[in-house]
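Sharing a structure below in C-alpha cells format, with a few things to ask.
With one protein chain removed, the remaining protein chains of the complex are shown where they sit.
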Amino acid sequence: MKDVSSLFAGFKVFRANYFGQRPQLFENLNAKGQKPKFLVIACSDSRVDPAILFNAEPGELFVVRNVANLVPPYQPDSNYHGTSAAMEFAVCDLKVQEIVILGHSQCGGINALCEVTKGAVLDREFITPWISIASDACKHDHGGDEDKNRRVEQAAIGNSIKNLRTFPWIAEREKAGELSINGLWFDMEQGALWAFDPEKDGFCLMEPSAQEA
Amino acid sequence: MKDVSSLFAGFKVFRANYFGQRPQLFENLNAKGQKPKFLVIACSDSRVDPAILFNAEPGELFVVRNVANLVPPYQPDSNYHGTSAAMEFAVCDLKVQEIVILGHSQCGGINALCEVTKGAVLDREFITPWISIASDACKHDHGGDEDKNRRVEQAAIGNSIKNLRTFPWIAEREKAGELSINGLWFDMEQGALWAFDPEKDGFCLMEPSAQEA
Amino acid sequence: MKDVSSLFAGFKVFRANYFGQRPQLFENLNAKGQKPKFLVIACSDSRVDPAILFNAEPGELFVVRNVANLVPPYQPDSNYHGTSAAMEFAVCDLKVQEIVILGHSQCGGINALCEVTKGAVLDREFITPWISIASDACKHDHGGDEDKNRRVEQAAIGNSIKNLRTFPWIAEREKAGELSINGLWFDMEQGALWAFDPEKDGFCLMEPSAQEA
Partner (left out) sequence: MKDVSSLFAGFKVFRANYFGQRPQLFENLNAKGQKPKFLVIACSDSRVDPAILFNAEPGELFVVRNVANLVPPYQPDSNYHGTSAAMEFAVCDLKVQEIVILGHSQCGGINALCEVTKGAVLDREFITPWISIASDACKHDHGGDEDKNRRVEQAAIGNSIKNLRTFPWIAEREKAGELSINGLWFDMEQGALWAFDPEKDGFCLMEPSAQEA
C-alpha cells in the first residue's frame, strides 16, 4: 500500500507558510526565475540535507545529491552524466558564484570503499563503479584503522575538487575569479562543520569556533 | 573571493537547534544509523527542495537530485551512474518503502528539451545527452504550445517511473508489495501538489484539496 | 538548583537565526522601534502562545497575557491595572489597528469559574477576584453541563469585548474606524480557530474552512 500521506501533510505546512502567509518569496522566484549563488554537491544521506544544515530558503541552493557527494572526472562523451549535467547548468547557465562539496562523517559510500580497500568484496552493479571515483582517496591513505573513514571522507572531498577542475568551464571561471570552490565536511557526532584549507592542505574547524568548542 | 559565510551562519542555527537545544534526534541518527522511509528523486532546482517542500526532519528523506529529476534506464555497465547507484543503495541496502519522483513546473531541463523538439539546437556537453532521457515524453506529446511544458514535465515523470521498473531489484520489490512508486508534480505558481494516478494515467490535484482550492 | 539552561539553548537558536543569519529584521526594529498592527490579549496557558499559533515574526504582535484572557472594566483609579496599562500603551501610543481577544478550549480559569457557579468554593487570593471579571458570562449561561465550559469561554470573550468598549479611547477610535475589535477562540482538540461574528452574536469556524473540515 502506498503511504505518502506524511509528505502531503508536510506540503500543507510548506504551502500554508510560503504561499498562504508569506507569498512574496515564491512570487519573486516565479516571476524572475531562480538565481542561486551556490551549487552544493552533497550526499544522498537522509541525515545531511543541505537546506536543513544551512537553514536555507527556497531559491538559495542549487543542489546535486548522489552517493558520497562525488564529482566524476570530465568525460564529455554521449553517456548520461547526471552530476556533470547539473554542474554544467549551474555554472554555465545560472552562473553560480560558489561550488561547495559537502561531505560528512559516517558516510556509507566511503565506508564501503574503505572495506573494499581492506579486502572485502563489493560486487554491486552501480555502487561499486560509482564509489571507485574516490578510490585514490582511499589508496593514498596510509594511516591506521582508527579515523580511517574520516580521513578518506575528507580526502574524497579533495579528490572531487580536483575532478571539478578537469572541467574546462569550471577551471576557467575559477582562474578568472568568477567562481570559487569550497570543501566542507560535517561531523555528525559533534554537530561541527569543517572547511578545506588549501594552504594547509587539510580541514579546519569552522563551527563551533575554537573558542566556543 | 570566497564567500560562504552565509552557509556558516545558517549552520549555526542548525547546530544551535539540533545539537544544542534538541539533541535527541541526532543522537539517535548517529547511534542507529539512518533508516529513511522515502527515496526522493528531485530536481536540482533551488526552488524545489524536498526537505523544504515536505517540511522534513533530518533522517526522513534519502534524496537524489539531478537536472529534471530523471531516472536513466537500467544500464549495468561499469560506467559511473550516480542516480542508479543512489537508487541501489536506497532500495537494496536501506530498504526504503517508497520511491517518489518529484517534478515541478518551470523546469529548465524540460524546457530545454521542449525547445530542442521545436527545432532549437542545444549543443551542450552534458545537458544535451542527460535530458534526452526524457525525449520520449516530448516526442509523444501532440498537444499545442500552450501548457506543453507542463504536459512534458508530467510525462517525463511517467517516463522515469517506467525506467525505474527496468531495474530488476525495483520491479521485484514492487511486485512483492515491499516498495511503492509515486510520481508527484509541484506547481510553483499555485503552490499546489499533484500526484500521478496510474488508473487515470494522469495527474490529480492533491494539495490544496479540490474543496479548498 | 536553578536550571534555565534550556532557555539559553533556545536563545542560541534565536540569536543564530535572527542576529547571525537574518539580521535585517532586528536592525529595523531597533532603528525604527516597534510598530505592531495587533494588540493580542491572550491567556497565560502554555499551550496557547500567540506567536506560535499565528506563526508570527518579532514585531508583529503586542501581547498581553493573563489568566483567561480577560479585560477588566475601565477603572481609572490609581491602582495597578496591568492589562489596562498595556491596552493604553498599545492603543494610544503604538496606535495598533486591531485588538484581538484570543480565548481557547480547556481554559483552567474559565473552568474554575464554572465550578464556582456549580457551588464549589474557590478561596484563592488573586485568582478568585480576577476570574470574577467573567462571572456574568457564566451566570447568563443556561445550557446543560455538556459544552458548558466552551459556551462560557466564548461568552467570556464577548464579555471582554464589552469591557474594552468601556475605555473611552477605545470606543472613540472604534467609532472613528481607526480600530477594530476581534474575538477568536482556539479549539485545542480540533486544532480549529473560531471567530466572533457580531451579526450572529456567536462564533463561526474560520480554520479549517467548512469545506476542508
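By letter and in written order, the chains are A, B and C; residue numbering begins at 1 in each of them.
Everything that follows uses one rule, which is that a contact is a pair of C-beta atoms (placed from the backbone, for glycine too) under 8 Å apart; a residue touches a chain by one contact, two chains touch by 3 or more.
Quick caveat: nothing in here was measured; it's all calculated off a predicted structure.
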item	value
Touching residue (missing chain; options A:123, A:145, A:199 or A:212)	A:212
For subunit B, residues in touch with the removed chain	17, 21, 55
Where the unshown chain meets subunit A, residue by residue	6, 9-10, 12-13, 15-17, 20-21, 209, 211-212
In subunit C, positions touching the absent partner	1-4, 6-8, 10-15, 18-20, 26, 29-30, 33-34, 36, 38, 44-49, 51-67, 70, 72, 75-76, 78-90, 92-93, 97-98, 100, 106, 108-109, 124-127, 129-131, 133, 177, 180, 182, 184, 188-193, 195, 206-208
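Everything that follows uses one rule, which is that only the chains that are shown with their structure count from here on.
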item	value
Averaged-CA centre spacing for the pair subunit C and subunit B, given as whole angstrom	44
For subunit A paired with subunit C, centre-to-centre distance based on mean C-alpha positions, whole Å	47
Of all residues in subunit A, the ones touching two or more other chains	55
